[in-house]
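With one protein chain withheld, the remaining protein chains of the complex are depicted in position.
Showing chain A:
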């Protein structure tokens, strides 16, 4: 925690929002680019590095405002999309290292200082991602026999809602042995669910291993909450792969054949992404902390 909080009495009420750092960026590449809150995007250059920045208002991006705004999904979405648009725009023309969302500096002088003091670190990151892009692959099992509708596993959110469905079927008078039969049935259902989950995990591991063979690096993301993705079925894989540009065609072909080979599994591919998931080398290939 070495950051110096911004004083409230800043003379112009503004700060500088940093999107990322590009190397050897053509100075005209940012012309017309639009950033967070509709602000223009400009570059601050030191040696070969260009910081992509916008001037933002402290009443929206100051610490207190930021804390509140980050919990507002509408605000978060527009900021995330604008942040991504700027990074993707620069990444089309030059190697670009995105920084974490909501990284704010006092002024341009501070950003220039960061470029100088952190130059080696940015160079290392840029060396690792130059000529490479990130691709996302998600795999879902399509709900079928043996998969109960309640079996949405892998959600991030606790299932806090009380059941609101129709009342359970009226219980008939227990016949002799009904209790044991009930327990046997419940156990069978549980075993079936566990078998299905185990099969899903194996299939996900197989798909991932095959894809990782065709990539420079890979990283698992946490399973997505089905209520957020709006996607039916169980998400059995949510991973990112870093590809050399000349690996892309082969990788995409592998995703297609893997999808065809596995009945009941849907593969969804997204990309190319700027290499957000491959900035920190220690993160690669390790499942992310939940």
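Quick notes
By definition in this document, a residue touches a chain if its C-beta (ideal position, glycine included) is under 8 Å from a C-beta of that chain, and two chains touch if they have at least 3 such contacts; residues count from 1.
Operating definition for what follows: contacts and distances are computed from a predicted model.
Per the UniProt record, the absent chain's protein name among "Cobalt transport protein", "Gas vesicle protein", "Acyl carrier protein" or "Rod shape-determining protein MreD" is "Gas vesicle protein". In the complete complex, the hidden chain is touched by one of A:88, A:197, A:216 or A:262, namely A:88. Across A:76, A:94, A:216 or A:262, the single residue that touches the chain missing here is A:76.
Chain A meets the missing chain through residues 1-6, 15, 18, 20-21, 62-63, 66-67, 70-73, 76-77, 80-81, 83-85, 88-89, 92, 97-106, 110, 114, 118, 121-122, 125, 134, 136, 156-157, 160-161, 221-222, 224-225, 227-231, 238, 240, 268-273, 276-280, 288-289.
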